[in-house]
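The complex appears here without one of its protein chains, the remainder shown in place.
After this line comes chain A, so read on.
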Amino acid sequence: MDHIIEIKEVLKKYEDFTAVDHLNLNIKKGSFFGLLGPNGAGKTTLIKMLVGLLRPNSGDIFIKNQKMTRDNVFLKTKMGIVPQHINLDKELSVKENLIFSAKLYKLKRDPQEKRVEELLAFSELKPIENKLSKNLSGGMQRKLMIVKALINDPEIIFLDEPTVGIDVNTRRKIWDMLKGMKDMGKTIILTTHYIEEAEYLCDQIALMDKGKIFHLDTSKHLKSNLGTFTVEYFNDAKVTEYKYFQSIEDAKQYTHALCGNYILRDTNLEDVFYNFTNRKVR
């Protein structure tokens, strides 16, 4: 297997709280890998350890067969990072932000200008290239953060909840951008608590909770293992119950006894997550 990232027995604790609990994970080169879980599941902590912002208490992280440490400059040149919070240089314009990143990544002058222009075109930010980043909308700031992470043409891109807090239209546009990045052959690691985002974008999804990955598969397999169809109904105790079925016939058969107070629908990842943890993702 051609694994670009290997995580071995990684443990991260904050005093008494275990954020990542002896986690093992391998990620294939060129894959779009999703980490799905509720707030506090340990997704961001894991990403921070992968990019060298946090040190694990124990365990090892290997990227491209090299141990990831805080001062591994070579590996840092191979990565692009989009953190959860907006971390743009607010006093700089869109274009200046990109040039600044290019300089930090030590791109030479000619390739630097070419790369900045390419990314402005790719992100459709060219018309507002001279606008200060602090004056951009939330969606535009997110877009700029994503292309900023591409400045060094990285092999691996870490996206920590890249669409949190932005409107549906912009989110869809960002999804298109991310798909475009996947088509460029990048390995993408995405954390999200948006079910539909993980389903739409990711080849492989890891369901994470309480610092552990408790299921890892494709979206399709995760759902089909549980049951392709879901019947959702209010029971006599006024609590929503879920039943999962492999065939629509079996599901319909089951609904006959439910007096009409039910929903019959396709199973989604939230059902998978809920079934394993009894806890909604959002």
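Here is the rule we go by: a contact is a pair of C-beta atoms (placed from the backbone, for glycine too) under 8 Å apart; a residue touches a chain by one contact, two chains touch by 3 or more; residues count from 1.
We adopt the following convention: contacts and distances are computed from a predicted model.
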item	value
Name per UniProt, for the chain absent here [options: "Transport permease protein", "Carbon-monoxide dehydrogenase large subunit", "Stage 0 sporulation protein A homolog" or "Cytochrome P450"]	"Transport permease protein"
Identified contact with the non-displayed chain, of A:73, A:168 or A:239	A:73
Residue among A:104, A:121, A:184 or A:263 that touches the chain left out of view	A:104
From A:53, A:248 or A:263, residue that would touch the chain that is not displayed	A:53
Contact with the hidden chain (one of A:37, A:56, A:83 or A:227)	A:83
Chain A residues that touch the omitted chain in the full complex	51-53, 70-71, 73-74, 76-77, 79, 81, 83, 85-92, 96, 100-101, 103-106
